[in-house]
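Some notes on the structure that comes next.
A protein chain is absent from this complex, but the other protein chains hold their places.
In order of appearance the chains are A, B and C, and numbering begins at 1 in each one.
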Amino acid sequence: MGIDVTVKIGGQAGQGIQTVGELLAAACHESGLYLHGINDFESRIRGGHSFMQLRISDSPVQAPDHRVHLLVALNERTLDTHRSELAAGGLVLLDSESERSDTSVLCVPVTKLARDAGGAIMANTVAAGACLALLGAPAESIKAVLKAQFLDKSESVLENNLKAAKSGAKAVEGIQFDRAFKWPESRPAGKLLTGARMLALGALAADCRFAGFYPMSPATGIMANLAEFEDRLPLVVEQAEDEIAAVNMAIGASFAGVRAMTATSGGGFALMTEGLGLAGITETPLVVINSQRPGPATGLPTRTAQGDLRFVLHAAQDEFPRFVFAPDSLDSAFEIMIRSFDLADRYQVPVIVLTDQYFNDSIAITQKPLEAPSAIERFVVDDADMDDSGEYRRFAVTESGVSPRALPCEGRALVMVSGNEHQEDGHISEKVSDRIGQMNKRHRKLSGMEKQIRPPRADNPDSSVLLAGWGSTAGAIRESAELLRAEGIDAGAVCFTDIWPFPAKETAALLDKCSRFYMVEQNFSAQLGWLIAERTGRKFHQAIVKYDGRPFFPDEIARRVKAFEEGANG
Amino acid sequence: MGIDVTVKIGGQAGQGIQTVGELLAAACHESGLYLHGINDFESRIRGGHSFMQLRISDSPVQAPDHRVHLLVALNERTLDTHRSELAAGGLVLLDSESERSDTSVLCVPVTKLARDAGGAIMANTVAAGACLALLGAPAESIKAVLKAQFLDKSESVLENNLKAAKSGAKAVEGIQFDRAFKWPESRPAGKLLTGARMLALGALAADCRFAGFYPMSPATGIMANLAEFEDRLPLVVEQAEDEIAAVNMAIGASFAGVRAMTATSGGGFALMTEGLGLAGITETPLVVINSQRPGPATGLPTRTAQGDLRFVLHAAQDEFPRFVFAPDSLDSAFEIMIRSFDLADRYQVPVIVLTDQYFNDSIAITQKPLEAPSAIERFVVDDADMDDSGEYRRFAVTESGVSPRALPCEGRALVMVSGNEHQEDGHISEKVSDRIGQMNKRHRKLSGMEKQIRPPRADNPDSSVLLAGWGSTAGAIRESAELLRAEGIDAGAVCFTDIWPFPAKETAALLDKCSRFYMVEQNFSAQLGWLIAERTGRKFHQAIVKYDGRPFFPDEIARRVKAFEEGANG
Amino acid sequence: MVDKDDFQCDFENKWCPGCGNFGILNAMKQALADLEMPPEKVLIVSGIGQAAKTPHFLKCNFFHGLHGRALPVATGAKTANRDLNILVNMGDGDCYGEGGNHFISAIRRNIDVTLLVHDNRIYGLTKGQASPTSERGFVTRLQPHGPRSDPMNPAALALSQGAGFVARGYVGNREHLTGLIKQGIEYSGFALIDIMQVCVSFNRVNTYEWYAERVYDANRAGHDENDFRAAMNLVFEDKEKIPTGLIYRKQTVPFSDRLGRPGPDALLREKYNPDKVQNLIDSA
Partner (left out) sequence: MVDKDDFQCDFENKWCPGCGNFGILNAMKQALADLEMPPEKVLIVSGIGQAAKTPHFLKCNFFHGLHGRALPVATGAKTANRDLNILVNMGDGDCYGEGGNHFISAIRRNIDVTLLVHDNRIYGLTKGQASPTSERGFVTRLQPHGPRSDPMNPAALALSQGAGFVARGYVGNREHLTGLIKQGIEYSGFALIDIMQVCVSFNRVNTYEWYAERVYDANRAGHDENDFRAAMNLVFEDKEKIPTGLIYRKQTVPFSDRLGRPGPDALLREKYNPDKVQNLIDSA
């Protein structure tokens, strides 16, 4: 086994916990290490308790570890709350001016040192310096990071911070930390990003030009990341008066011809459902990100969940084709965003991308290069493509179900669109023949859409026990299967990113090979499990669900599966 | 076979087709006959084409017949459109001053006769008079009906109408109509009502005191019927600025202590989904009627559908217990409304009642007496029920999942409610223990709720072929099974009114007895069929679906099942 | 040259005979023809209701969306392509009821579209419920004692939130209305034209006769549309007299000019630049 160290930094909101984490992460990243970091915070701006938990490794990691090797406690409460998570040989670094008898608690006067270096605000830098020193990082590693961080600040700010980092390192000099390791000297393995930022980059790469949104955790970060690029690309990000406006603006922009999206969380998505149906019947391409958090209603605004799967599958009255995707990693998020805009255009349907707070707010390192497409295919027609533009019919009945899409006022062809049922030219119709013609046409797209669906990724699919899940929890699920294998249980993992149209045949074939499968989901009822039952007739053996708003740990999953397995076999 | 005659009255919107139908219906009703009438109209106020189709029988009827025996054509278009539906021996009564060679078309100068009697506006009365005469109704039958109709109009209005009716009757004197029958002289078999009115009466009987709504076809009728009683009961019906307000007002009223509801159709329901979740997490009793129409989006505003089943089952982010009911007849609508308010109070959950345009706008005759409950149990507590009102906790964790519900400002106990996840006293909490405690508590209600669920009604459940469906189409499904039996196919019917919590065990047991079952639904994908697959593992053989916005005819179902059966056996 | 008849369309009109909407339809056609805007250069966005069916009844590009939501759709479309000439047709329920929040926001954004509100003081398509502009005491089947809300004052609301073009028309004065629509289209920014439209099927109070007795041309009567205070006074005038005309106009910066786009090109027209995107991603 190589490097696998978890550092947890805890304190009050407003204490700059994230800054410590980000400095550490940047240092690891620069040295070519991999990492995965989760953010845990309350729905308040100051006070309370929050933490960031960073797992550092020399090989890719996609989930948090439940054991903490180094606990950075910016206050006593952190120590009390998390001490029990300390792994054997673990160390606590406590911001304190007095000493402790407990040898596992290392008292460093972090704030005082910061003040000495020029200001209490640099406590983060002191803590980061101390951590890196404890972890055995070369002294220069923090320098580069601080330089990058304070690029546009004055010289003296940088200098003070360098001083602060050094004093942190100095304070722990000579301390032997079991989990210190030899730092590699390679280049960054990939890009260090949050999920939210990756979703924004994916949208950019897909040539998204309009985003309508209304702030809502945990989706706001996506839009904040996107807005950053407004001046440098043909892109408008507009804050709407509410989510209903946001989705209808996106529909309007898409209708007029630019790729458009919106992003929200469950409650906002609820308000968008009528608009989703409008995109459905008007066959307007649309990408909607629903970043889940626990509900119902306001629920736990800053926590994570996978409770909206069934809701997004069936949202809006009546039926129409849609895609539902759920990225399982940074790389897949980038790819899925590009595919989503592409498929939305190709099939003229809404696409829903399901992420969650855990995914959006976590940081990790990409494994594949992020490549912007060399060209964007728009799947639109203009007068030149028509024999007679006067005869253009936006909703012409075709075999594929996809009708030629022209843009309004971009030629002589009139583009007429109605959210009522309509005849082929777009005018309202109540005729039975038009209704059936259009319903069948829309649903005929499904056969093309099904071909675009990628089957779930299976790891060790021939195992007798399979763990199935979807979206952001894939990393934890895969690792838990590995843990089970290490303990002698023949386990594999089946993780979905492409959920609808549901890959029924492939799923059934996969599941038929195992003796039993477990659903691992962050919701109450195992929603995907029931969807699998519905679509394949295969029923999960047990559901390993978690709905407390906190992400899964691989060990936790493995333990719960093992308990069932021991029950089953004992 | 007894009496079974279908009269269809067609013409332009604004021509008073409904009046003709209502006069006929009233006359039949008064004579102790049964009937079932559907209303078909376009989304416009004048012009176009609409019709009412009345099926008259001496035994209860719950579905329209596809054969028309008497077609009342108030214009030529009606004749052209519906002539092909004429049964053997059928007759057309056409408003025309010239004669036709076609003997099946009886030309009566309806409008002219009306003008002669005092005004073209009475064309309806003339037509009704003619129809009744053709059907062999005693001359007095129309009199009573007209008297009731013009109760609060001047004498002369009544007189003119009586004259008009008589002149209609006279115009068809001597015409031998094959389907004329001997009219019974009994008393009304039950009450003659539309589905919408029945839902309103059910709400009254349940002591509903507040209804927030925003107009939307086909739900508006429910509210119009309810508003009629505002002055005579403790009841406020308030038109809201939008559906979001409507549902939140109902939640506010219910929280404050009165039984409250809202009614809408799919698009409005979409806007209410966030509020539904609010009722879910705040455990506020709430009854929502979703009267379905075809979508997506505006779809076919005046037509019927059953396309929202899956949507309402999963509407709103995350998960919480809810009831979903779908009345299958007038009688069941009355009962379901009372049960809905009762169960909403008892379990402190939202209840969704699914009806549709076909159900709301059709008329029929009740078979059971409509009995207002002798008392209303409110399932609320006050200070007197508490040891210490200062310690009152609105969301106390209990075994049943139901916590004692006090009303705000009705005692010393403070009622504190939050749409965020909360601790037992109602204050926001992000603690893992509170989250799990409250989620489990809410979901524990399900076991009590499941006991309230009635299994689907099964007719000839031991048949080798079963036809399954839900809600308003039950009448047509049951009759189609009868038709199949008459043709030698061993068919039965399984119709659901109580859909969620899903009666899985009972359903599986029922379905296990048949060789195969068909789903009969008014949606594209057979939504209940997939729900059955999900919850019981039993997969339907074929789906008989209809999604053109028009109601099912029993014969149509029977023919389609038969075709499959012949394919299966041939 | 564009002619009024160029907008003629074969699709069957579904309004009631005598409906005030015909007047609006005609005025729109005339205004567009006068402004030399051919059908293919016109985009109409509408909500749901009788008013919102308007684009089906004249030749044009259109997006007939959801009840209440025309303004956000128009905002998105205009943002994507600032070259679009957008008219928005909505009913009073549509715009001031379900769509009230978007109405406020359209004013505040100053989105450069012309909004025609067919204000018949009733919900027409749903068969006669009170609308936000119905007066207290206006009895319907659903409001047996009339609505409990005071009627909305749309022009006052628009003025209060800084609208730069506020007009009131009446279907009974076709030419006058045509003039207002033309001015609205020519205005650079958000133009509100609240049009008193007569629903002959459900509104038995606010009839042609009723209006005929009350409506007058405020501009002709001396009202200065450049005077904000005068405009504010006008919209609160005694209800027995209904001023029509251009209530207020001022120069404003339209939304299209607030986007911060580098040049005058519509968003839609910019080329996708893979190298630039790749650079941005690489340095992100």
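Note that contacts are C-beta pairs under 8 Å (C-beta built on N, C-alpha and C of every residue); 3 or more make two chains touch, one makes a residue touch a chain.
Keep in mind that what you see is a predicted model, and the values were worked out from it rather than measured.
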Contacts of the hidden chain among displayed chains: A, B, C
Of A:D4, A:D242 or A:D490, the one touching the omitted chain in the full complex: A:D242
Residue touching the undisplayed chain, where the options are B:E42, B:D242, B:D459 or B:D548: B:D242
Touch criterion as defined above, residue of B:R197, B:R322, B:K441 or B:R478 at the omitted chain: B:R197
Candidates C:R148, C:R204 or C:K271 - the one touching the absent chain: C:R148
Residue touching the undisplayed chain, where the options are B:G275, B:P321 or B:P503: B:G275
Residues of chain C (touch criterion as defined above) contacting the omitted chain: 98-101, 104-105, 108-110, 132, 145, 148-153, 156-157, 159-162, 228-229, 232-233, 236, 255, 258-260
Hidden partner chain, residues of chain B it touches: 191, 193, 197, 201, 204-205, 207, 209-210, 212, 229-236, 238, 240-242, 244-246, 248-258, 260, 274-275, 278, 282, 370-376, 407-409, 411-420, 426-428
Residues belonging to chain A that touch the chain removed from view: 14, 42-48, 214-217, 220, 223-224, 227-228, 230-231, 237-239, 241-242, 267, 297-298, 301
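Heads up, the rule we're going with is that only the chains that are shown with their structure count from here on.
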Inter-chain centre distance, chain A versus chain C - centres from mean C-alpha coordinates, in Å: 41
Chain B and chain C: spacing of chain centres that average the CA atoms, whole Å: 37
Mean-CA-position distance for chain B and chain A (Å): 44
Residue list for chain B, restricted to those that touch at least two other chains: 42-43, 267, 297-298, 301
Residues of chain C whose C-beta touches two or more other chains: 14, 48, 65-66
